[in-house]
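The other protein chains are all here in position, but one chain of the complex has been omitted.
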Amino acid sequence: MGQEIDNIVMDEPKVDEMKKKNKKENASWNIVQVSRHPKRPILQDYISHIVENFVELHGDRYFSDDKAMIGGFAEIGGQKIMLIGHNKGKKTNENIERNFGMAKPDGYRKALRLMKLAQRFNIPVVTFIDTPGAFPGLEAEERGQAEAIAKNLTEMASIEVPIVCVVIGEGGSGGALGIGVGDRILMLSNAIYSVISPEGCASILWRDAAFAPDAAEAMNITAKPLLKHGIIDEIIEEPGEGAHTDVKTVAESIKTSILKNIKPLQKLSIDELIQSRFEKFSAMGKFTVNK
Amino acid sequence: MGQEIDNIVMDEPKVDEMKKKNKKENASWNIVQVSRHPKRPILQDYISHIVENFVELHGDRYFSDDKAMIGGFAEIGGQKIMLIGHNKGKKTNENIERNFGMAKPDGYRKALRLMKLAQRFNIPVVTFIDTPGAFPGLEAEERGQAEAIAKNLTEMASIEVPIVCVVIGEGGSGGALGIGVGDRILMLSNAIYSVISPEGCASILWRDAAFAPDAAEAMNITAKPLLKHGIIDEIIEEPGEGAHTDVKTVAESIKTSILKNIKPLQKLSIDELIQSRFEKFSAMGKFTVNK
Amino acid sequence: MAWFSEAITERKKTKKDLWVKCKKCGSHIYADEWKKNLNVCPSCNYHGAITSYERINLLFDKGSFKELFDNISPKDSLNFVDLKGSYKDKYEANIKKTGISESVVTGHGKMNGIPVVIAVMDFRFLGGSLGSGTGEKILQAANYAHDHNLPYIVFSASGGARMQEGALSLMQMAKTCAGVARLNRKNIPYVSVLTNPTTGGVSASYAMMGDINVSEPGALIAFAGRRVIEQTIGENLPDDFQTAEYLREHGFVDSIVNRKDLKDYLTNVLSYYNR
Partner (left out) sequence: MAWFSEAITERKKTKKDLWVKCKKCGSHIYADEWKKNLNVCPSCNYHGAITSYERINLLFDKGSFKELFDNISPKDSLNFVDLKGSYKDKYEANIKKTGISESVVTGHGKMNGIPVVIAVMDFRFLGGSLGSGTGEKILQAANYAHDHNLPYIVFSASGGARMQEGALSLMQMAKTCAGVARLNRKNIPYVSVLTNPTTGGVSASYAMMGDINVSEPGALIAFAGRRVIEQTIGENLPDDFQTAEYLREHGFVDSIVNRKDLKDYLTNVLSYYNR
């Protein structure tokens, strides 16, 4: 039934083949492991490597300063930007203070405030995505986690400066997308970006979280298929076994890629920029168009 | 020293005369008493008398639905408006739920949301002011009472539809002004509008709250001097002993005055409207200009 | 996204009976009476599920509704297979079962004489999940409203994003919100009606972005699932947590309106639009 509106050919394994495979050791699951590696570089690592002048700004102007989401003025290779990103920690106390990079509504509202400030100052926004997801807690629901994310998705569509997003680790669902609506979406080669965690998907569709590797593979959460599907624009290759084996090199690659991607966006008029961002997201998704 | 930039002549009593007066029975203090009369009509009374179709809307989209501040679509004499106002109660339980008309930041943010909605729908905003002041509590400070009021003052300066404000009872300080930046400011003849409560002023400048009547008189908090000083534009006369003696009549007067004042504003272009509102508030204040 | 399988199962149990058992109060109601009462329990006002077309019939002036974009249906672009089989088999079965081709029906027509564009989600179709086809239809309808200067109303009923489409479904959140953003910039009213349930990615995108957010009584409106939160905070949640009433209290829903009153409520609200 119906005509396919896109020409992307997936070289997915056939169902029979999948059933034969050892589910625990597929390529996607390996990448999930790397993306969650305890030594995986976090935003603060990249800031210390590539940011020349970070003026951190605080607060959403409504309720709090969410430490799971940081941002401020920054300079990268002479380019002034508004830097915004999920703020995971490494040590236990850091992770508690930063809530493991799971932002509350306050974090998303702070991010939006800084984007509007970037608009006022006329500098590009660069976001760094690295979160297991938005915080699933009582106070987050109570203060409008859904509203905060939804508002960012809506407002980011109209922010009148270039937005470049970089997925550096875990791109967990709506919590990732909440700072992920941009003109260019870059992604580290061992990062993931997914509608639901592999464990969550497995526990629903396989009725057992142990099938997470299967879910990871099935959902196409790694950079290569996401590039094919038009969800990201560019893959930033990590060296060796992953970013944690050579932070300096991967930081430099991120910097180069950001600068390269900002440049052409700065040549667009505001109308062109907004229109092309709208078209970019309008084009996302694969569906059947029936005659 | 200096040249006076305005020509308003105040017929205030001289200092000596004031000292002779019986402070407890001055005209201002009498009006304070009427404005706080337990049977003084509240916003809900006027709504039931003059509003034909009230669609109450709820919530600030951040934290709560503050019951001390209400608002929604309304029709007055065929004119569609966004109605917003402080919501005092009469019975004890009402007053507890509505916090005696003392709004929290959530109330001011809800008011602003509704004003922006009015702007989207292109209908005038009419606000009703009746509050002892913004709520002075821990949670209000914590959630940014100052920010919420300040933001309303700033944003109301740029709302692109006519705004008419009516002071119907107590116009208590920043909590009143937080919904009081408009193109036309109307005031009931027994309402008050003041920078600080007479009691508060007396306890600071007279070191005794019992001097509230003196403070009330000294601060010019009643409609007539406020009209002279250009702070309000029109006095709506109350019948007999005050609005509580004839709610229906005063409600009709309010309605007539609102409709009369909206009309010319609707003929202005957006630029003219914003510019004239800016000029109106720019002109407020009396100071000396030295040569 | 965990709710819908459960909910579907419950619905199936009562489907072919002459009686409907109210999920909330347990009353048994004649199927006819249930239907006549718009799938609302006469005892406790529980608002049961309703199909897209039933909803449309309730809302639109007779004969005025024209469906749009009904040529769009899902696509299994990931060749997604889970324990129960392929996504393709699943959605094809859903198309057959429901007679609609995606989890939302879109179109335009008149409500009490007022022309509007509408999107009505259908929970029967894969739990109302937000797939690429869903997002496309919701965006196209928004664009139609934009281009024709018509108010836009979306009725949500959804378990969230459709995970069988991977991140493609996640992106529908951004895509649909981009449509809302365009309406905002043109000052075209957008009213969101949140019905039971509106959860996950749908709550965190267009459903929460109405100029006015309306809900039916008792509707579950949630970003994270109740059980996930209980695990996170290790304590029980308030009884009314994540209900429409709770959300109104916390500032995210403007009004809670009974199903039978929604048509008049919506047109009353839209009568204030003055551009």
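Order of writing sets the labels: A, B and C. Residues in every chain begin at 1.
Throughout what follows, a contact is a pair of C-beta atoms (placed from the backbone, for glycine too) under 8 Å apart; a residue touches a chain by one contact, two chains touch by 3 or more.
What you see is a predicted model; the values in this text were computed from it and never measured.
K.L.:
Let's see if you follow the contact definition: name the visible chains touching the chain that is missing.
P.N.:
Per the touch rule above, the missing chain touches A, B.
K.L.:
From the list B:Glu141, B:Glu237 or B:Glu272, which touches the chain that is not on show?
P.N.:
Only one listed residue reaches the unshown chain, and that is B:Glu141.
K.L.:
So which of B:Gly174, B:Pro213 or B:Gly242 would be touching the chain we can't see?
P.N.:
B:Gly174
K.L.:
Of B:Asn26, B:Gln44 or B:Asn220, which residue touches the hidden chain?
P.N.:
Considering all chains, including the one not shown, the answer is B:Asn220.
K.L.:
Which chain A residues touch the hidden chain?
P.N.:
53, 55-65, 73, 80, 106, 110, 117, 119-123
K.L.:
Tell me which stretches of chain B touch the chain missing from the display.
P.N.:
1-2, 4, 6, 8, 10, 12, 15, 18, 134-138, 140-147, 149-151, 153-158, 173-174, 177-178, 180-181, 193-196, 200-201, 204-207, 211, 214-215, 218-221, 225-226, 229, 231, 277-278, 281-282, 284-291
Rule of thumb we're sticking to: only the chains that are shown with their structure count from here on.
K.L.:
Measuring from the mean of all protein Cα atoms shown, which chain centre lies nearest?
P.N.:
Smallest centre-to-centre distance to the global C-alpha mean: chain C.
K.L.:
Hey, how far is the Cα centre of chain A from the one of chain B, in Å?
P.N.:
The separation of the two C-alpha centroids amounts to 47 Å.
K.L.:
So, what's the distance in Å between the C-alpha centres of chain C and chain B?
P.N.:
41
K.L.:
Can you list every residue of chain B that touches 2 or more other chains, as numbers and ranges?
P.N.:
61-63
K.L.:
Which positions in chain C are in touch with at least two other chains?
P.N.:
184, 250-252
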